Each structure stands twice: as C-alpha cells, then as structure tokens.
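The complex appears here without one of its protein chains, the remainder shown in place.
For chain A:
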Amino acid sequence: MTEAYRVGDELPPLEIPVTRTLIVAGAIASRDYQDVHHDAELAREKGSPDIFMNILTTNGLVGRYITDHFGSAAVLRKVAIRLGAPNYPGDVLRLTGRIVALEDVALEGENRSLIEVAVTGDNRIGRHVTGKVTVAIPVAIPGAIPGAVTVAITEGGGA
C-alpha cells in the first residue's frame, strides 16, 4: 500500500508569498534585529531597495518544506543552504525539491531511512536559495509514513 520514495522523485513545489509580515516575523522569531530585515528606510540607506528576508527564515522555510512533505515523524538531520537573489516584499518564493540519495541506517537503535533532498527556491529576481537537506524517516511503521521504503544499507549520511 505504501508508495516508495526513489532517487529522482520530485517534491510538489511550495509557493510562499514573501510578505513584509513574513520577513519581519521571521527576523524577530529568530532574534535577528538587523535593521535591513524590518526597517525599509535604513535598508535603502544601506544600498538595498527594501527590507529582505534573513537567512534564518529561509532556513526555517526550507526545513518546513521538507517536513511538510515527509510528515511529522520525519526528523531533519542536516540543512545546508546558500543564498543568492534576495527575497523582497511582494515576491513569491517557489521551493522545489528532488530526492538525490536514499539509504537505510540504524539511528539510536532504530531503523531509519535517510533521504537527501536537493532544494531550490526561486523568486522573480532569480535563485534565492540552493540547498541540500537530509531527513530521517521511520522505516515500516504502518500508517505513520505515507512512503517508507527500505533500500540497501550503507554507511554515513549525505550532503
């Protein structure tokens, strides 16, 4: 009944409106009070056309994209991101992901599938974020995970 994950699988894209509220709320939730993330006038004085999203918010959104897809039992193991084009208010961030590696490992005595996903996030300026996320999902817990899969056991993680 379960659908197996495979290398090459594309995750459904997630479009996130980049509102001024999201930029400010993300900055404050991450305790980042740099003025370029909440004060448009000061951002302009520093050479930016407007406030822009901070890296911690992008990191959080990338993590959410992955756990939204794999379910609440999925646990993030690694998130590595690189930023490019800034996220300014009024834009839309479109996250896409593709599974690039899969392996089964024993973590703290339990079997887990480690799934590595290559993530990109584009806005209308260009590529906002490129990254890789490694997520651990439980193996073969009936009904808990919509797509648990068992593959060859190898050592080590991804990314």
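Definition applied: a residue touches a chain if its C-beta (ideal position, glycine included) is under 8 Å from a C-beta of that chain, and two chains touch if they have at least 3 such contacts; residues count from 1.
Criterion: contacts and distances are computed from a predicted model.
Colleague: Which of "DNA-binding protein", "Carbohydrate ABC transporter membrane protein 1 (CUT1 family)", "Phenylacetate-CoA oxygenase subunit PaaC" or "Branched-chain amino acid transport system permease protein" is the UniProt protein name of the chain not shown?
Modeller: According to UniProt, the chain not displayed is called "DNA-binding protein".
Colleague: Since one chain has been left out of the picture, which residues of chain A touch it in the full complex?
Modeller: Within chain A, the residues touching the omitted chain are 16, 22, 25-26, 28-34, 36-37, 44, 46-49, 52-64, 67-68, 72-73, 75-87, 126-127.
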